[in-house]
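This is the structure, below, for whatever I ask next.
Every protein chain except one is present and positioned as in the full complex.
Then we have subunit A:
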Amino acid sequence: MKNLFNIIAISGLMFSFMMPSITRADDQPEEQWETLKEIYFENKTILEDADDWLVIEAPKRAEDAAIVPVHFYSKRPQTDSSYIKSLQIFIDNNPMPYSANFHLSPTLESVDISTRMRIDQYTYIRAVAEMNDGSLHMVKRFVKASGGCSAPAGKDQAAAMARLGKMQIRYRDGGSDEANPVQIVISHPNNSGLQMDLKTRGYIPAHYVEKMVITLDDKVLMDVDTGISISEDPSIRFVLPKGKAGHGLLKAVVTDNQKQIYTIEKQI
């Protein structure tokens, strides 16, 4: 899975050329998904039966194409007998539709994850949950493109590079009875490498985060494959277990495609 995004970068580009130039909210075509489904799930059955327990929250319209907050949560707890093993996120009409894969376990007790994504144009966002029994369940949500001059590229390229690698763990301790939100954010341009470098007239090499591993007292809470659909300064917010299980040494190890590794830890 590690080099997944390198491999699929080219196929992703092919998709973007194949795309119809205008996609309206009222047609909501899904041909893109038919192709993606074959590539990533072969002939496996994906049930679209999860609407009552698995939820994607996203704005109806991408206000800022570069930063669209998206929230994925499950109304069912993660238990040893039944849990989401992986949550794969697709954005059909992005240059790289395969956008993230959250590898999960019962350790986290619940699935309540927010991140920020780039959304260039009218598209479906999909979450496919693979359960511990191997069954696949999908939910989807349609998002309209932003208006005006909002672009998926960053706002201040120089500032993004100057801050590269700076990390934060933000945490709210709601007391022992509350589920406590925590956010891990790393300053990183997370760019696609499709931009031209004016000095060399060559293309800037892609530079993006490809993995984030988050542990609590060395137990893995989530292991995430990411790519360029994630916004600049990638951010993951989730909810820690209540009580004792949600305290300890929280650590995040982030690896980018140039194999630079960034680490932060915090006692919580």
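Note that contacts are C-beta pairs under 8 Å (C-beta built on N, C-alpha and C of every residue); 3 or more make two chains touch, one makes a residue touch a chain; residues count from 1.
The definition used in the following text is that contacts and distances are computed from a predicted model.
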item	value
Chain not displayed: protein name in its UniProt record ("RNA polymerase sigma factor SigW", "Quinoprotein relay system zinc metallohydrolase 2", "ABC transporter ATP-binding protein" or "PA2779 family protein")	"Quinoprotein relay system zinc metallohydrolase 2"
Sole contact to the chain not displayed, among A:51, A:156, A:217 or A:265	A:156
Contact residue for the chain not shown (choose from A:35, A:107 or A:183)	A:183
Contact residue for the chain not shown (choose from A:67, A:96, A:206 or A:236)	A:67
Interface with the undisplayed chain - residues on subunit A	21-22, 57, 59, 63-67, 69, 71, 114, 116, 120-121, 145-159, 163, 166, 168, 170-172, 181, 183, 185, 187, 194-196, 198, 231, 233, 237
